[in-house]
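Left out: one protein chain. Kept in place: all the others.
Moving on to chain A:
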Amino acid sequence: MFETFTASQWLAHTREHGDLAAWLALVPYARRIGVSAEVDDHGVLFHLAPQQGNVGNVLLPALHGGVVAAFMETAASLDLMLATREPRLPKIIDFSIDFLQAARLAPTQARCRLLREGKRMANVQVTAWQQSEAQPVATARLHFALADPDDASLINRNA
């Protein structure tokens, strides 16, 4: 039945059931780099699996910074979908990441904070770490436009 879901039905399903795995399964690049998520007492905890295909520096070896960025962006948009007051489909406007340490080929985690939810815009902060949450490997912040899910298919492709 999932195959016939519209974007707005997916959003409702994800919010209602907290079915993060089903939503992530619809995001091919997130699946390729090995993103998973679980709900715990503090919110949503995101995981990036340590896959050889995510390596960007073979000397260390270290994860590709761009893959860490993609992981954090995935986390931010899914976290935001669950966190908004009303169902909203986030569309990314801009993304900024600070790399604090080389991310080794090891399990990586991330958590998000919704710092502001306006009518049209949201600001999300993401922290990613490996060994300890107190020693982040990267922090990121993103702005999203919040679209009404029923209008979300109306992407202006000629914009």
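By definition in this document, a residue touches a chain if its C-beta (ideal position, glycine included) is under 8 Å from a C-beta of that chain, and two chains touch if they have at least 3 such contacts; residues count from 1.
Everything below uses one rule, namely that contacts and distances are computed from a predicted model.
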>> I notice the complex is incomplete. Of the names "Amidohydrolase-related domain-containing protein", "Thioesterase domain-containing protein", "ABC transporter ATP-binding protein" or "Imidazole glycerol phosphate synthase subunit HisF", which is the UniProt protein name for the chain that's not shown?
In response: "Thioesterase domain-containing protein"
> Of A:70, A:83, A:112 or A:128, which residue touches the hidden chain?
Replying inline: A:70
> Given the full complex, what residues of chain A touch the hidden partner chain?
Replying inline: 5-7, 10, 26-33, 52-59, 64-67, 69-71, 73-74, 91-99, 102, 152-153, 155, 157, 159
